[in-house]
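Taking it in order: structure first as structure tokens, then the write-up.
Note that this complex is displayed minus one protein chain, with the remaining chains in position.
As written, the chain order gives the labels A and B, with residue 1 at the start of each chain.
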Amino acid sequence: MSKIVKTITCLVSLPIIVFGLYIISHGHLTPGGGFAGGAIIATLVALLAVAFEKRLSQQLFSLAESLGLLLFIILGFFGLSSSFFHNFLAKAVSFGPNPGSINSGGVIPLMNLAVGIEVFGALSLIILLMSQKND
Amino acid sequence: MISFPFIIAISLISLGFFALVLKRNLLKLVMAVHIMGSGVNLFLISLGYREAGIAPIFTNAPGLNMVLPTVQALTLTNIVINIAIIALMLSLAILIYQHYGSLDTRKRKLKE
Partner (left out) sequence: MIKKITLTILFAFLLAAALSLHPFGEPVFTEMDDYFIQNGQEETGSNNIVAAVLFDYRCLDTLGEASILFGAAVGVFIISRKKYV
């Protein structure tokens, strides 16, 4: 694409990553979560593939996909003292509307992070594989 | 009493079914499946609505009258499964187009 598109892509790529990480890390306080944040970061890969027209390597996204799912299952095994997927870090919060803190939620932010990595890898891999031309 | 969200969801699902049976283009079949998934999402969300309720999030909530949370979690699951189905169907359509040279489901002639 033209120089304008490349420059705007370089400018906007860092805010997209920061916004996606914000959506993922505040998944237990505000609307959003791992799926939405991973999809937001995966749009950056589509933008890069459109703007620079270079074939990106698939190894990184394949690794991210496998790593996210593995992290999710390992977090499930950590709570095995009572049951599978038990929330072993839970900290009680008083009932009712409150501003909330990012420290509460126990294992839920970690699982949001794992699912975010997995969705980012899977969606980027699907976008890259369906946009390559094989003739 | 007529409840319009259920009727609109039923109309979307029936529209997907009509297109799935009557159309022949593969891309239109993929669009039909996606429309059916959207109808199911709308049906689930409208099934759990409570009168004048807010989203079930306690961060600075104005009240405690909340809609049902379980159907919203099931809707999130359904969205991701829809994406997976659409991706698989589209890549199979690409493969069929490269083999047969056409997206019509009735033409079965191998490309030389």
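The rule we apply is simple: a residue touches a chain if its C-beta (ideal position, glycine included) is under 8 Å from a C-beta of that chain, and two chains touch if they have at least 3 such contacts.
These numbers were taken from a predicted model, which means no experiment stands behind them.
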item	value
Missing-partner contacts on subunit B, residue numbers	1-7, 9-10, 13-14, 17-18, 21-22, 46-51, 56-59, 66, 68-70, 72-73, 76-77, 80-81, 83-85, 87-88, 91-92, 94-95, 98
Interface residues of subunit A (partner: the chain not displayed)	27-31, 33, 62, 65-66, 68-69, 72-73, 76, 84-85, 87, 90-95, 98, 100, 104-108, 111-112, 115, 118-119, 121-122, 125-126, 129-130, 132, 134
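The criterion applied here is as follows: only the chains that are shown with their structure count from here on.
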item	value
Touch list for subunit A against partner subunit B, complex	29-31, 33, 35, 96-100, 119, 123, 126, 129-130
For the subunit B and subunit A complex, residues of the former touching the latter	55, 57-62, 64, 76, 79-80, 83, 87, 90-91, 94
